[in-house]
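Only one protein chain is missing; all other protein chains are in place.
So, chain A:
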Amino acid sequence: MSVSTSTSATYELLVSLLAKCPKTIEILPGDGALWTHSGDSSDEATFAPFLFLDNNLGIPQKVLYQAYIHAVGVFKLVRKSPTRASEEIQGNDNSPAVQILIDSSSILILANPSHQTALNARKLLVKKQLIDPRTELCFIASLLSSQHCAKHAELWYHRRWLLSSAYETHGTQSPTCLPAGAGASHRDLMFASQTNLQQELGLLSRACEVYPRNYFAWTHRLICMRSLLSDHLANPSKNSNFVVILRREIDGIKQWIEHHVSDYSAVHYILTLSRDVLQCKTLVLEETIDEEDMLAHAIALVCEYPGHEALWLYARIATLIFDAREKQQIEQFVESFVRPLASQNSITGAWDDVANQLGSSEYARLYLSKRAKVDSSRE
């Protein structure tokens, strides 16, 4: 069916579907034939060769790449005429060039999320108020729902650029209230409401689910929480809600780790967030972190799944952060679990279901040698 549709008609259809801000986008392998039935519903006929059901969009990979090649030509042409698009479109809201630029760049970015020049073109249009930043946030959220886009740093940055109102030329950005080392280099992100924040965290969880150990998604999550922390420090009485959010967040991520025991990105996130919060030296925040007892969490997980490097690193680093507070707990863990395990032969243990990983006794020995180093540096 895709064969009979002309490329430019398919391109236009895809542009119009993307503009509907789909809830999810999936790239379907090949020409998508496996996914489509023989045209027995009217919806299918309307949206062929795409699948569009309950605002979920399925795009056959072959069709996407045909549209991409078409978009490359369109985008190049509109940017060239007569000088550069950036100058041409200035102050002319109704210029057809603007719409062509918006349409073609949406396809370029969907097929090739690292296409910096297409993202720049859209940032310029946001700056000139020719794209509504809320619409753009919606578009980027659609893209980030797909596995194909979810890992791209450029898209997460584009989102932060929008969320921090970097497009406002005379921004009234207040300086961040975080201590040095906890994100002072980022502009704080702003969430208009609790709902917006929850949507952002939901988007992030999906992105980390469809693309495991999603580096830039976890980094984005940290920057979101740091922005909330900064906001809280600026006005603790007004933003007392942060304690509730923080507790819910740490609880949620602890559960996440239990279900994704090889996801060190989640471990790094929860520990770095805890360190940042502790650095702020605010009693109520410190209490929240203490109550979450991440050291006990890490120890319990290592005892249950000793073949996972991510969990050993969780225990190693939690030991460093909470050492002074939890000395007894650490000693007990070392004597009753780590030492006996370390003295075993290096033969892969029965728990070790991950073929590529080192043996658990090796992780135990690494833990002990790190611990010895920390102890000796303290003397």
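Methods note: a contact is a pair of C-beta atoms (placed from the backbone, for glycine too) under 8 Å apart; a residue touches a chain by one contact, two chains touch by 3 or more; residues count from 1.
Simple rule for what comes next: contacts and distances are computed from a predicted model.
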Query - Which of "Geranylgeranyl transferase type-2 subunit beta", "Dynactin subunit 4", "Large ribosomal subunit protein uL18m" or "ER membrane protein complex subunit 1" matches, in UniProt, the chain that is not displayed - result: "Geranylgeranyl transferase type-2 subunit beta"
**Report entry** Contact residue for the chain not shown (choose from A:105, A:227, A:272 or A:288)
**Finding:** A:272
Query - Residue of A:53, A:190, A:284 or A:320 touching the missing chain in the full complex - result: A:320
**Report entry** Option touching the unshown chain, where A:139, A:218 or A:242 are the choices
**Finding:** A:218
**Report entry** Residues of chain A in contact with the chain not shown
**Finding:** 65, 68-69, 72, 76, 79-80, 84, 111-112, 114-117, 119-120, 123, 153-154, 157, 161, 166, 180-186, 213, 215-216, 218-219, 222-223, 226, 262-265, 268-269, 271-272, 276, 308-310, 313, 316-317, 320-321, 354, 356-358, 366, 370, 373
